[in-house]
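Here is the structure we will look at, set down as C-alpha cells.
Heads up, one of the protein chains got dropped from this complex, but the rest are sitting where they should.
And now, chain A:
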Amino acid sequence: MSEPVLKVRDLSVVLERNGRDFPVLDGVTFDIAPGEVLGLVGESGAGKSMTGIAIIDLLVPPLRRTSGTIALSGERLDQLSAKRMRRVRGKRIGFVFQDPMTSLNPVLSIGRQLTDTMRRHLPLTRGEARERAIAWLTRVGLANPPRVFAAAPHELSGGQRQRIVIALALCAEPDLLIADEPTTALDVSVQAHMLTLLRELHEETGTAMMLITHDLGVIAKMADRVAVFYAGRVIETAPTGRLIGAPLHPYTAGLMQATPAPDADGAMRVRAIPGAMPGIGALPPGCAFHPRCERAQAICREERPPLADAGGHDAACYFPLVEEVVS
C-alpha cells in the first residue's frame, strides 16, 4: 500500500478548565489512503469535528493538543511553524464547514472570497483568478456563474452557499478535503444533491476525503472506510460494507439500530441506546461505553480496551459481536 495521505497517530486534545485538563480526544489513530473517503461517525460531542479542527491546527483555548503525530503525505504537520501551517490550510487541506449560512463573509462578494483564497495559494493574476473562480462556480453546479461571482452571500440559498463553500475548500486543489457535517444544515432535498456533488468532485479530482457526519446513511453512500467515535476515542474502524454488515462494537451496532430504517414488514423501527454518552470530564473508568453496554463484564469497568489490530476491521471491545448479525 502506498503512503497514506493522512496519518494520524495517538492524537490527544484536552480542554482546560479551572487549571485542570479534561481529555476531549484520547489517542485517536487512523489513516486515509490516497483517493480514499474515510467517514468519521459518532454522536455530537464524540470528537469527530474536534479531530478535523486539530488536524488543521485551528484549536483555540481552552482546547489544546497534548500529543500525537499528524502526517500529511509523510510531512509532519504537528511540527510545522504557524506560518508554514497557514500554507497547508486551504492549499493542501481543504475544509468544508457545517453551516453554509454562517461560513461565508456577509459583506464580501462571492468572487472576492474565491479569488482571495486562490491568489493566496496559487500564482494567479486577478484576471486568471476570476476566470478560475467562474470555472469553479460552474463546476460545483451553480447556474449563471458570473452573476454568482458578483453576488453577496445573502442573495443565495443555503444549497447555493454550500456549493460555494465546497468550491472555496477545493479551489486551491488540496490533497485532502475535510468535510465537517457538510449536509447537516441543509434541507433534506438539498442534502442528496450535495452528496452527489461531493462524490463527483471526489472522483474527478481524486482528492482524499475525510467526511465527518453523524448520519450512517451518508456514510453508507459516501465512505470507503469508517471510523466510529465514542467519547473522544476511535472505537471501531472498518471498510464501510463490513462495518454496516457486521459491526463488532456494541456501540456501533446500537448506533445502527438507532438509525431509522424499514424492517421486513416495512414499518420504521428505531431503537435508542439507553443512557447518554459521558460528557467531557465525566469519563467512567475502563471502557467509556460500559455503563450503556448490555455485554459489559467486570473487565470492561476496570480496563480500557485497546483498538485491536485485526486486519482492517478493528474494534476496541473485549466482547465484540463476532459472527452475530444485527437484527
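Operating definition for what follows: a contact is a pair of C-beta atoms (placed from the backbone, for glycine too) under 8 Å apart; a residue touches a chain by one contact, two chains touch by 3 or more; residues count from 1.
What we mean here is this: contacts and distances are computed from a predicted model.
Visitor: Report the protein name recorded by UniProt for the chain absent from the figure; options are "PadR family transcriptional regulator", "Outer membrane protein OmpA", "ATP-dependent DNA helicase RecQ" or "ABC transporter permease".
Guide: "ABC transporter permease"
Visitor: From the listed residues A:Gly90, A:Gly111 or A:Pro145, report the one that touches the chain absent from this view.
Guide: Missing-chain contact among the listed residues: A:Gly90.
Visitor: For the chain left off this view, which of A:Thr66, A:Gln79 or A:Asn105 is in contact with it?
Guide: Of these options, the touching residue for the absent chain is A:Asn105.
Visitor: In the full complex, which bits of chain A touch the chain not displayed? Write them out.
Guide: 56, 58, 86-91, 94-95, 97, 99, 102-109, 116-117, 120-121, 152, 154-155, 165, 168-169, 172
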